[in-house]
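One protein chain is absent from this view; the other protein chains keep their places.
Note that the chains are named A and B in the order they appear, and that numbering of residues resets to 1 at the start of each chain.
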Amino acid sequence: MIEMFKEWYDARHEYAKEWKKKTGGKVLGYFCTYVPEEIVYAAGVLPVRILGSHEPQNVTEPHIFAMFCPFCRDVLAQGLQGRYDYLDGIMIAQSCLHVRQAYTSWDLHIPSEFSYYLPMPHHVQSKRAVPFTRAEFEIFKTRLEEWTAKKITDDDLRRGIETVNRDRQMMKQVYELRKADEVPLTGLEAMQMVVSSQMTDKTEHARVVEDALKELKGRTIGRPTGTRLMLLGSENDDVEFIGMVESLDATIVQDDHCTGTRYFWDEVENGGDPMDAIAARYVKRTPCPTKDWPERKRIGRILSFAKEWDVAGAIIIQQKFCDPHEIDIPAIRKALEDAGLKVLFLELDVTVPVGQFKIRTEAFLEMLAEDDLF
Amino acid sequence: MAKYKTEPLRLWNKAKELRLKFYENYAKAHEKGGLRWAGGAWTLDAIPRGLGDDVWSITSEPYAASIAFNKKFSLRCLEATERAGYARDLCSYMRNYWGSIILDEYAFPEFSKKWPKPDFIFQDHICCSHSKWYQVVCDLEPGVPMFSVDVGCAPAMKADGETFKYVPMPQHAIDYVVGQCLDGIDFLVKVTGREYNDELLRKAIYNHMRSTALWAKVCELQKTIPAPLEEKTLYSLYVLGVLAKASQWCADFYEELLADVEDRVDRGIAAIAEERARLISDTQPPWGFLKVFRYLEEFGCISIGSLYTFGLVGQWELKEDGTWGAKTFPASVDDLPKDREGMLAEYIKFEINKPEWQHFYHPALKSAMMIKIARDWKLDGVMLHYNRGCEGLTIGIAENRLALQKAGFPVMTFEGNMGDEREFDEARTMARIDAFMETLSLNKIEV
Partner (left out) sequence: MITAGVDCGSKNVRVVIVKDGEIMAQSMAPAGMDTANAAQEAYDKALAEAGIAAGDIEKVVATGAGKNEPGFKDDDVTEVGADARGAVHLFPDARTVIDVGAEEGRAIKIDAQGKVIDFAINEKCAAGAGAFTESMARALEVKLEELGPLSLESTQAIPMNAQCAVFAESEVVTLVHKKTSKQDMARAIHDAIADRITSMVRRVGIEEKIVLIGGVSYNIGFVKSLEEDLETKVLIPERPEFVGALGAALVAASK
């Protein structure tokens, strides 16, 4: 079952096209995980996250100044190259300046019947944020209703919450299994599980995760877990890099990035007013650093993950030029080191000099091994 | 024979003195029992003014620009920040500012050798780096309390190709920002132990409206051929609004300045004697290399301003006749509501229109404003600074370039950094200007 996630990840476009054919529904591409997918599901629309392809390209230079992160350029390139031509709409929830440009340039140059900018607040630690977010989500809901010509009821919203929550709960159970001394799946497999959840119908995805859970109970990764690592960063679906790390007698057992726990960990508290609950979830979720102020709440989450999943060290992979993450790195590094954890910092571009990073990762693992000896 | 008559700006020295006084007041605030606070150029600075008339701020971006202007000190600041583990591609204002704290040195040693630590931080947030900047300051200066207001929640305009119109701020957005402001006042009272004076706040809000609208009026006069001021001079003048737009002294100065520039226009006084072609620039300039603007003048080319100089401080509106002009503000302070929440709402609704906040939502908004300037201020071209030092103002700049070109305006770009001269290549930039001038069929004027 677990192979399904990689298949979906590799064939994301085919999946979405097939889904459209099967259901006759609309597909909405989104640029950032602050988009409230519960509402999109309530509208009967399939939300899919637009990600890059980690290939060199030459089409974005006229649109995005080169000092913005490689991810946003890679994402825009997908659109300019027509790889997402099946999308019926696009949207972004306000987050960092980088990926915002992928959205705005897409909006300018690639025609789409629906394009929506959701002003997600930055001051999520303010008590004023939930009412504002709720009001914005209501407006978004109305726009969706106009687009799909279908009313979204509270029951629809509750179903949307249920669908997304269910997938979250299933994935969390898989993450729980990664606490074991010998983990049943690799970090790469876990990452592909999470990213594929951003690309598929969550009802179907949750079912596969549920089946995978059964399979995982008796599974091994065919080698010892080795050094337990945590992966921290922004958007990090760099398969080649993660595969390289896990070829060195090490396994990634936990993470904090938006193709990992930052995307799915927090659930919507279903029960009361559904829109209130959805708004509260997005305001209170583990923040992207751009919204993580004045306090750095993310650090608390990282430290408790590190402890509970018993990690020996953390690899911070940084998208070149990503300021919000870069600003936090000295503080995160310090917090981890104060907690006795060593940190390897690597700066990633669209493609990665794997050989060089391998040497540095090996040195890092050696250093961790020495810690074990003494 | 020169084409136009020029003369120095009468208020030049006064502007210089006011700027220095600002940095002196901040440094010496404690000597007179006053308070010091820190916040960015866009912070809602009327709010701390309710704490008393002896409350002085340091405005982080212009302070960092002052550092950048002093190349030696700037390099030391940048290197100190890098040694502390911060990445070299971060906002260069931020890195200069942090460096000044880390080195414990003030950029104005005549007022204080050591960095004058603020009593509190009151910041705004629309750029990703705004609140993060001060979060790090709190790491570097433990114990300084911080509050920040998110203003990035409601675009004030809609663009349709080359045109734009203003849209009203939705009520929930007003509630969100005003609510944070109210919380901010509670914060200020708590951390300073002072009483809060709503009447002072009201006066400050009114001065804010005066300053920002008067500045826009000054910029409107730049439509005149020959332009009465060039951009290098505008930098020395707009900075006062950046530093203290809600102060009485700033509003008064802009009133005086407006009269002075009107007089220049009436008498046909030009900024440069040989004005032949008009440009605007964009984003903060590389502060250590303002000679770029002097170089343009050798070709008879003038930068008459930018959306940046017009709109960082200035408040604008679309007039009935379709022109873009200074925003209308109440005739007297008495026209503002008396209750705290009411006056804050007026303040926020006024400020949310800031031109320099719009591009954070979509480059089309900025493109439309730039095209408007290009047409109404009668430009021959545009010079965009691809500023590696500021993500906040370069967001969408490549799309602005495409839109301006589509609208028929030649565009030149050059890469640099407002606050890190290591990223500016002077020779290559001048070579680019040469090539751009060639495309505009401008030769150097023989002297």
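Just so we're on the same page, a residue touches a chain if its C-beta (ideal position, glycine included) is under 8 Å from a C-beta of that chain, and two chains touch if they have at least 3 such contacts.
These numbers come from a predicted model, not from an experiment.
Q: Based on the whole complex, identify which of A:D276, A:D349 or A:E362 touches the chain you can't see.
A: Here the residue in touch with the unshown chain is A:D349.
Q: Can you tell me which of A:E61, A:E215, A:E308 or A:E366 touches the chain that was removed from the display?
A: Considering all chains, including the one not shown, the answer is A:E61.
Q: For subunit B, enumerate the residues touching the unshown chain of the complex.
A: 386, 388, 405, 410-411, 413, 415, 423, 425, 427-428, 431-432, 434-435, 438-439
Q: Residue-wise, where is subunit A in contact with the chain that is not depicted?
A: 54-62, 66-67, 70, 320, 349-356
Operating definition for what follows: only the chains that are shown with their structure count from here on.
Q: Report the inter-chain centroid distance for subunit A and subunit B in whole angstrom, where each centroid is the mean of the CA atoms.
A: Centre-to-centre distance between subunit A and subunit B: 36 Å.
Q: Which stretch or stretches of subunit A touch subunit B in the complex?
A: These residues of subunit A touch subunit B: 61-65, 67-68, 94, 96-98, 100-101, 104-105, 107-108, 117, 119, 121-123, 126-129, 131-132, 135-136, 289-290, 293-294, 296, 320-321, 323-324, 326-331, 333.
Q: Which part of subunit B faces subunit A closely enough to touch in the complex?
A: For this pair, the touching residues of subunit B are 84-87, 89-91, 125-129, 131-136, 138-139, 146-150, 152-155, 170, 172-173, 175-176, 179-180, 183, 360-364, 386, 388, 391-392, 394-399, 402.
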